[in-house]
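A single protein chain has been omitted from the complex, and every remaining protein chain is retained in its original position.
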Amino acid sequence: MKADEIRRKEDILPPEGRLGVLIPGLAGAVSTTFIAGVEAVRRKMALPIGSLTQMGTIRLGKRTENRVPKIKEFVPLANLESLVFGGWDIFEDNLYDACLKAKVLRKDLVEGLKDFLCEIKPYPGVFRQDFVHNLEGQYIKKEKDYLGLIEALKADIEDFKRRHNLNRCVMIWCGSTEAYLSLKDVHKSLDAFEEGLKKNDPAIAPSMLYAYAAITSGVPFVNGAPNLTVDIPALIELAEKNKVPIAGKDFKTGQTLLKTIIAPGIKARMLGLKGWFSTNILGNRDGLVLDDAASFKTKEISKKSVLDYILQPDVYPELYKDVYHKVRINYYPPRGDNKEAWDNIDIFGWLGYEMQIKINFLCRDSILAAPVVLDLALFIDFARRAGLYGIQEWLSFYFKSPMVGKELYPEHDLFIQLMKLKNTLRVLMEETEITHTGLDYYIEE
Amino acid sequence: MKADEIRRKEDILPPEGRLGVLIPGLAGAVSTTFIAGVEAVRRKMALPIGSLTQMGTIRLGKRTENRVPKIKEFVPLANLESLVFGGWDIFEDNLYDACLKAKVLRKDLVEGLKDFLCEIKPYPGVFRQDFVHNLEGQYIKKEKDYLGLIEALKADIEDFKRRHNLNRCVMIWCGSTEAYLSLKDVHKSLDAFEEGLKKNDPAIAPSMLYAYAAITSGVPFVNGAPNLTVDIPALIELAEKNKVPIAGKDFKTGQTLLKTIIAPGIKARMLGLKGWFSTNILGNRDGLVLDDAASFKTKEISKKSVLDYILQPDVYPELYKDVYHKVRINYYPPRGDNKEAWDNIDIFGWLGYEMQIKINFLCRDSILAAPVVLDLALFIDFARRAGLYGIQEWLSFYFKSPMVGKELYPEHDLFIQLMKLKNTLRVLMEETEITHTGLDYYIEE
Amino acid sequence: MKADEIRRKEDILPPEGRLGVLIPGLAGAVSTTFIAGVEAVRRKMALPIGSLTQMGTIRLGKRTENRVPKIKEFVPLANLESLVFGGWDIFEDNLYDACLKAKVLRKDLVEGLKDFLCEIKPYPGVFRQDFVHNLEGQYIKKEKDYLGLIEALKADIEDFKRRHNLNRCVMIWCGSTEAYLSLKDVHKSLDAFEEGLKKNDPAIAPSMLYAYAAITSGVPFVNGAPNLTVDIPALIELAEKNKVPIAGKDFKTGQTLLKTIIAPGIKARMLGLKGWFSTNILGNRDGLVLDDAASFKTKEISKKSVLDYILQPDVYPELYKDVYHKVRINYYPPRGDNKEAWDNIDIFGWLGYEMQIKINFLCRDSILAAPVVLDLALFIDFARRAGLYGIQEWLSFYFKSPMVGKELYPEHDLFIQLMKLKNTLRVLMEETEITHTGLDYYIEE
Partner (left out) sequence: MKADEIRRKEDILPPEGRLGVLIPGLAGAVSTTFIAGVEAVRRKMALPIGSLTQMGTIRLGKRTENRVPKIKEFVPLANLESLVFGGWDIFEDNLYDACLKAKVLRKDLVEGLKDFLCEIKPYPGVFRQDFVHNLEGQYIKKEKDYLGLIEALKADIEDFKRRHNLNRCVMIWCGSTEAYLSLKDVHKSLDAFEEGLKKNDPAIAPSMLYAYAAITSGVPFVNGAPNLTVDIPALIELAEKNKVPIAGKDFKTGQTLLKTIIAPGIKARMLGLKGWFSTNILGNRDGLVLDDAASFKTKEISKKSVLDYILQPDVYPELYKDVYHKVRINYYPPRGDNKEAWDNIDIFGWLGYEMQIKINFLCRDSILAAPVVLDLALFIDFARRAGLYGIQEWLSFYFKSPMVGKELYPEHDLFIQLMKLKNTLRVLMEETEITHTGLDYYIEE
């Protein structure tokens, strides 16, 4: 970006008209929980708990000033009333059926939203078995080559905008985790990538086709899964060229969320770490997909780097050089969407004496992810209106593997991420950044 | 303070000569673990894990600058070699015997330090049964009235300085938790307090006599227990008058440490909280003292306010208005100093759906407290040399109930506390404060 | 009993007609869950999981014979269709309202049984504030003296039998835990007790009046709470005199159930025990009552003796002499009836090396208790028809503090209790007792 492209305060474009939220994986547990939830909130049947944009506040000025507006009143975000939902899936269910299958929300709530949910139906998805081994696509696009698929996706976007008379759209990947893919030459520049598109290069994953279609349509793209997707030089280049904001990857929920809360705490106190064992049991479609080794590898890499970046073993070798970090995911049908995580953390303190922390988290995957989808939709739309484009590092708060600029390391510490997010909002709104120093409170004049 | 009293960078007085660390509660588990540990570190037998001053680093400038010095190389702290230890206790044991009784450190380590530890013996302590019901003082000062006791304590301080040829001292309360005391008139001004001293007012606790002796001797005072002690207007006034820094109260270790890590994480994500049940089992002298209702009340109040300040129920009533917070401490001898904590946290997310987090912390109380004592000794001495006096809010990081100025609320969030501490150091050393905004990294020039 | 009073096999009287189940505490969580559940089972809406009489089988003969009938087909028990429910409470709610207040069963299930539940209403209860501090009786008998209250209770029993045309009744105490009461002279003989009744002796608890009314009406009595009630020589004498079976005390559910499963396992393997810490959190009316010290004492004594009897510290002093056993119950409203228990068990093995077992039980109190009520109603009725009277030790399986004969120690080991129960049934039905020896399977003829 150029400095003068960033708009501030009154110059930020207002959220006029309606905002389309396009979701690959529309009929999945996360997106149905998100969409049904937004409607329930609009109908005042429930609160959008977990959403920073809806529930959060931001402190402005000194502690004694008592200026603490809601974030949504501080920055010009689209409001919930203006959201319109659509997307793609490889199962044809409308969202009412999809909600019932997902078994996340109580039946009575879903019934109360039946009229609204029945109206939302996915466009057929792009599917390749080699990227998701444990599912079988049933409702998929017929185009055989990549360029044809991209055209079809772009046509869907246009159709959606026209049909709902939309001003702006954002796209958020809520699809399944794709099989592991290492960075290949075809990903390394836009030229190589576009060449690869023509040749239907097998290293180009379905999620990349969605991202390409979005960015070239001027639609901001957010990646909620651990797949590379937009986190490749080619698509970052495309986003900058098209002045479209992008963000990713892998929604930070459940076990990793707790890890990025607790690891910074251990480090804050300079306690050492010998080992961290994380296992979880889950019985939803996500669990089934991750029961496949190739998809699990993608997830595992996303989950494991977290500790390295937070703990900085190179800076603190005596504390964190030899951490044994193991992550195991287990498909366990009795629980459905109610994932349960168990962590054992072996720490050591003063003179090397050992201690243990064990955490048992009875969580709900989609319940934790839904407000993240909402916040990202609203913030990435806001970013576009503020003139920001390319990687939106200030949204790291929401991701297990935050995308960052080339020479930078990612910030995984949830509290640094939150400060980054809020201070970025303060900067854009021309308020003083908060540093938490407070000697001045104690100085008499 | 006046602005021009604060010294910065090269003007901060250097830590010349030796620093005396005077500890009421010298023969207890925390202080013996601290003192034996410092000596073990000096003899290169172990590392001071858990100490921010010894192990910690501080980032200066931008992420890309790679300037990350150790804190002890960045600010002029006293080094470990210069520390000399002394204090008071109501048991006459020398520190070798005290270490063995405490059963925190392995016997072979204690044996290896026998010569050093045998040399350290407490002065007789000030003791009143009505403030500590479950212990019996065996080695106590004979003076009957408060003024006489204060004179005796001041004479001990002078004796200690003379004997060890000391330049500077700090005093750190590591004694038992005193019985609960509400703020009374006698605490509300220095005049009233000094009147109370003359009358031996029962609302003046033994720990306050120590604090009075310290401050009037020009010795900075830190309170590691939840007793009021220096956290009363009278003694704050005294500290300001004598230009002596003070800090407190209640070392943040174990269960509350974890609470101030996790609660900010829950709040960061705007998840709601219905209840938090904390219980722990411990079998050391601390557990025995807290098995008495009066001492437990002091502790409970210190532990319970934590959540209120972190969660701000007034700002977030939908999330935190009805939190049911219960803390239970159980004396359980089989474990000795190896405290074990169990927390059950009932949270709710998107649309109000409930989740649970359970934490089991097998911790070691004194192992967690010892590096806190070290850091506070070094930082409060540094504060004095930097011209700071009165309440040192920037040391909140180390306390369950941080002392703050009159119109301010305390910060309990461990991560805000750490930022406060580090940014204060940056300010004193004239480095740019860190705000974690990072749009600039993405701007081409 | 005399040997020839016991009827066996075909001589056992058949369960003709209908069986009345009379419950003091009729509107509480346990009894509403029991009664609504039986009706749900009768309507084939659910299964009586947890009930040995309904789901259980019994092996007869050798392993190779494959004779494993259901218990209810092996012994002549009353069937579910024949049960009629009634009782007393200090709240006037009919059972539909009581079910909704208890919040144990899902609303849709309760609605489905509304017609049936609305019909069942309690008789007004006997209440004395000094026995239950944390509740306030609202619907209570007006009689002032004990003999009048007993007459009123007996009149209720007769009214109930007449109204429903009943053949037989049993009475099961499901009321709140009464304040602690030690064994006094008035309890020690029937003469003293009857003298005490006349004098309205304060050491005679309300539950004892119910028991007296039941036994003198020829109605078997079961005590599901830890109060003494029938476990006093006076009422045992009365039961024998009236040839009425009695059993108690304190339904074994939740944490104690698990304790009587695990402690025998530890002992089976001759592992030592240093300490057992049990705490639980619960938010129902039971939790509220037990938040009072006097009621908790009654409960604590019932819960604590368990380990002593299972572990036999006198027989195994090296393993169990110094067990530190602590039980803490905490009222914690966020959970309602969903009690959660946490146990920490400090064991030691070979050469004294220490290990720990931690158990977290997310249980449902009334769900665990309801099938126990059912089984006891059916078995105590069966006992009466089989000619058994006085203490029914073979029902120890269901109790935290089993009642036993004068010279005997109680069996707390769940597995011994189950064997006792099943072998007793085999004896009554004239089948060979099972001993699990099996050398004979390996002997050729």
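By letter and in written order, the chains are A, B and C; residue numbering begins at 1 in each of them.
Rule of thumb we're sticking to: a residue touches a chain if its C-beta (ideal position, glycine included) is under 8 Å from a C-beta of that chain, and two chains touch if they have at least 3 such contacts.
All figures in this text were calculated on a predicted structure; none of them were measured in a lab.
Annotation: of C:285, C:364 or C:412, C:364 touches the absent chain (contact as defined above).
Across the entire complex, the residue among A:139, A:316 or A:342 in touch with the chain not shown is A:342.
In the full complex, chain C touches the omitted chain through residues 1-3, 6, 33, 37, 40-41, 46-52, 54-57, 63-64, 68, 105, 109, 257-258, 261-262, 264-265, 268-272, 315-316, 318-319, 348-353, 355-364, 367-368, 370-371, 388, 390-391, 393-394, 397, 405, 407-409, 411, 413-416, 418-420, 423-424, 426-427, 433-439, 441-445. Residue positions on chain A in contact with the hidden chain: 274-275, 277, 279, 281, 324, 326, 328, 330, 332-335, 340, 342, 344, 346, 358, 360, in rising order.
Just so we're on the same page, only the chains that are shown with their structure count from here on.
Measuring from the averaged C-alpha position of chain B to that of chain C gives a distance of 51 Å. Looking at chain C, one finds that residues 360 touch two or more other chains.
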